[in-house]
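Heads up, one of the protein chains got dropped from this complex, but the rest are sitting where they should.
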Amino acid sequence: MAKKTYRQAISEALFHEMRRDERVIVMGEDVAGGQGGTGQIDAYGGVLGVTKGLIGEFGPERVIDTPITESAIMGAAAGAATQGLRPVAELMFVDFLGVCFDQIYNQAAKFRYMFGGKAVTPLVIRTMIGGGLRAAAQHSQTLYSIFTHIPGLKVVVPSNAYDAKGLLIQAIRDDDPVIFCEHKLLYDTEADVPDEAYTIPFGEAEFTREGDDVTIVAFSRMVHLANQVADKLAKDGIEVEVVDPRTTSPLDEDSIIESVENTGRLVIVDEAPPRCSMAGDIAGLVAREAFGALKAPIEAVTCPHTPVPFSPALEDLYIPSAEKIEAAVRKVMEYKP
Amino acid sequence: MAKKTYRQAISEALFHEMRRDERVIVMGEDVAGGQGGTGQIDAYGGVLGVTKGLIGEFGPERVIDTPITESAIMGAAAGAATQGLRPVAELMFVDFLGVCFDQIYNQAAKFRYMFGGKAVTPLVIRTMIGGGLRAAAQHSQTLYSIFTHIPGLKVVVPSNAYDAKGLLIQAIRDDDPVIFCEHKLLYDTEADVPDEAYTIPFGEAEFTREGDDVTIVAFSRMVHLANQVADKLAKDGIEVEVVDPRTTSPLDEDSIIESVENTGRLVIVDEAPPRCSMAGDIAGLVAREAFGALKAPIEAVTCPHTPVPFSPALEDLYIPSAEKIEAAVRKVMEYKP
Amino acid sequence: MQLSRDDLLEAYRRMRTIRAFEDRIHEEFAAGEIPGFVHLYAGQEACAVGMCMNLDDNDVIGSTHRGHGHCIAKGCDVTGMMHEIFGKADGLCGGKGGSMHIADLDKGMLGANGIVGGNPPLAVGAALAARNLKTGGVAVSFAGDGSSNQGTTFEAMNLAVVLKLPVIFVIENNGYGEGTGVDYAVGCKDIAARAAAFGMPGTHVDGSDFFAVYEASREAVERARAGEGPSAIEMRITRFYGHFEGDPQLYRADDEVETLKRDFDCLKKFRARVTEASLLEADQLNAVDDQVARLIDDAVRTAKAAPYPGPDALERDVYVSYP
Partner (left out) sequence: MQLSRDDLLEAYRRMRTIRAFEDRIHEEFAAGEIPGFVHLYAGQEACAVGMCMNLDDNDVIGSTHRGHGHCIAKGCDVTGMMHEIFGKADGLCGGKGGSMHIADLDKGMLGANGIVGGNPPLAVGAALAARNLKTGGVAVSFAGDGSSNQGTTFEAMNLAVVLKLPVIFVIENNGYGEGTGVDYAVGCKDIAARAAAFGMPGTHVDGSDFFAVYEASREAVERARAGEGPSAIEMRITRFYGHFEGDPQLYRADDEVETLKRDFDCLKKFRARVTEASLLEADQLNAVDDQVARLIDDAVRTAKAAPYPGPDALERDVYVSYP
């Protein structure tokens, strides 16, 4: 199997599905990126090149460059989805949800329920999350907890290229609105990715490390840090189990509970501010469902309750680090009642 | 002290502060509600009559009816706040945050931090939350967890008329952006409310019942249900302590921890879907900070993970009820390790 | 003018049905029989019907909080609607949507909408689907004068022009958004011209004149079907009831509604026109009135008797994949 980047994996998923099903379309700002210019029409292929090549193969009716108009993009994609298309709409940075959120959470997410089970809205919103590019407060947020809060949405947070491809294909074939969160710092990371199409079901966590002492539940890029910490601590005899839920909604509650029932200790790693986020969400689940197994307080490693700072010096402190994760693991290991 | 409704209490707070400080303005849709019509100019005074009378006393330069244009309302209020006004902007229903959220969370909330501590944005956003009016999926949400997630915002959820007045005056005098969440079903509830102005500091919980067996943390209208349950269970010898945090951000963590350290049992009551909400937030806090004191799993009584249904028959099942709260309390009381 | 007598009778039936539906809901609401927020369409019938007479089930409309008229004009089942408004299990949305969220996708009715400015982007999407799937269909977004100030409406217009989609923006200017008058809230004097500035034809018509609405709509729909892109129609009209049921309407002069009912009633005008031109007989129209009255009576009677949804409905139908 060939090594491919996260970027390639996502691109492949789009090519596969657009070939397979005419109803799949891609729309967003600069998904081709040269319409109306004096140069090439596929100039960008998405600001980070993920959708490059699509317009060449599928044409401008299926690969639709839009004005800068997120409400209209999301609304049009949602409306089109109810009428038989399967749009993959791009919200360039998740930070922009504020200008279009209504179309996502009051419209697309609620159609099925409000309309008594009659609507089918197979919409995928691809969006970039996360810090690390020094992109500052309005281009570095994760915000998936906000989507996770909303009934009717599914939320996918792939941590590696293999998952990204399988989960995106699943998302496109799925009949519900799906928010597909791509972490900016993962685009160049590689994994073994099959050439053919495959799907990964939603709500099935992956155990990226197995261990009996502590469970770490981590999301998106944080899975890599958790794995590093697990590898490091293994040398000290601490066996860390790392659970990557892969989707925050639906959430594979059983895997998390099962793991904590075995280890008795939990650290949650979430690249987001701490309030009303996945950190509390998982803690709440475990404190309710696996309370009897808990041997130590539930620790969380999150960002602080601040906007994302620009300066590299501060952003490095802002994002959870392997050191902080290790400290949290050691803390729960050392806890004495 | 006179009994006054929640509606009157909020109205009094606005009159007080507008008299006291010329910089305080009120703006929103139909805050007067007759501009450009053929009848009275103060026709509505807010769709539920809360701002009635203001335009008569303070005139249309300070009580500003706007078009239906939430992004412009919130943005203009935020911009004006940076320039020395102290706007109280109305977001009629919190459900409408989706058409204006950017101006709140990417702009107003982040100015101070992004601009290195230089901006001061004394903005209050008054908004209606909650179910019970059969107003269906797009007019019945609570959504305060979304605001709570955002660093830079303060979030107030008054449960009674007395608190509403004191917290709103505090909000208006506060130099940070504040989301002030009024529960629709509370407007006609009464409490003793002094005629004069007073403030209630943010981040100070109120213990509405005291008890040693179980802690209930409840928000907004849910405090009333929790109190009812506490009163009922007292007769069965179960002593319930009810904590009303009054603000979700900042959160009075100490009071919650202190209470749970005493009772060892916690039930959270939150009129919201369960994911990434205050229920998990409080559970996470306690499972980390008061773990050693916990004698039972942390239970939460929330809405289900569904949009708010219209039919009275379903909405009554949707919103947490006294019965469900009582059952949760009994469950944690009966827990055997 | 391309309407047959049958068409005219059908148009009248739909308008009368809307009026009777709304008048009756007004009564039932006042009697405390109907839960929730209800916004009535009475007075605006010619707008919805004049447009929808140009559409079939293949075409899609997006609607507003004031959606009953659009639903009926587009062919939604009236009994199912009434049951829905009463919150009953066999309502058009299983009782989960209510007045503000009635939808029937089989009829091309993409939902009433509780969010002002909510539907225009969705209608653009429906038009996009029609284009890509080559259904031959068009989409119509109904919005109010108030809604015409919402950013989503403008974005939808611009995107429709850029992609040259078969969508028509109908702005029903009934003079008010809640209690705020249009002259106050709309910065310019002419909503149609504002739409036109987005790069599409924009016209206005007397919304109480069914024939004017029908004609303007026909042109817009033909244009859209021919692949010539979007257009906008401002329909100047009035509402006979308050913004919502229970609204004391203090923002209106005492005699405003009286006068409007006298001079600006689309049903009266339609009746006069078709009888004077001997296109239809008064008897025919009266017969329709009677049929409609019975239909509404029956709908209310069965709605009151029908059962509420059971507890199992609460968590059903949030997702397609786990019902």
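For reference, chains read A, B and C in written order, and residue numbers begin at 1 within each chain.
By definition in this document, contacts are C-beta pairs under 8 Å (C-beta built on N, C-alpha and C of every residue); 3 or more make two chains touch, one makes a residue touch a chain.
From a predicted model like this one, the values you see are computed outputs, not experimental measurements.
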### Message
I'm checking contacts with the chain that's been left out. Which of A:E12, A:E29 or A:E326 qualifies?
### Response
A:E29
### Query
Quick one: which of B:M18, B:A32, B:V50 or B:A80 touches the chain that's been left out?
B:A80
### Query
Among B:G37, B:G131 or B:P151, which residue is in touch with the absent chain?
B:P151
### Task
With the full complex in mind, choose from A:G79, A:G98, A:P297 or A:P320 the residue touching the hidden chain.
A:G98
## Note on the structure
On subunit A, the omitted chain is touched by residues 29-30, 33-41, 43-44, 47, 65-72, 95-96, 98-99, 133-139, 304-307, 309-314, 317-318
### Query
Tell me, which residues in subunit B touch the chain that this view leaves out?
23, 25, 61-62, 64, 66-67, 69, 71-85, 87, 102-103, 106-107, 111-120, 151-152, 154, 174-176, 202, 250
### Interface with the unshown chain - residue positions in subunit C
149-155, 157-162, 184-189, 193-194, 196-200
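Here is the rule we use: only the chains that are shown with their structure count from here on.
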### Most widely separated chain from subunit B, with each centre as the mean of CA atoms
C
#### Entry: Where subunit B and subunit C are represented by their mean Cα positions, the distance between them in whole Å
35
### Query
Using mean CA coordinates as chain centres, what's the subunit A-subunit C distance in Å?
39
### Task
Hunt down the residues of subunit C that sit against at least two other chains at once, touch-wise.
91, 93, 95-97, 101, 113-115, 118, 151-152, 318
### Task
Hunt down the residues of subunit A that sit against at least two other chains at once, touch-wise.
71, 102-103, 106, 113-114, 151-152
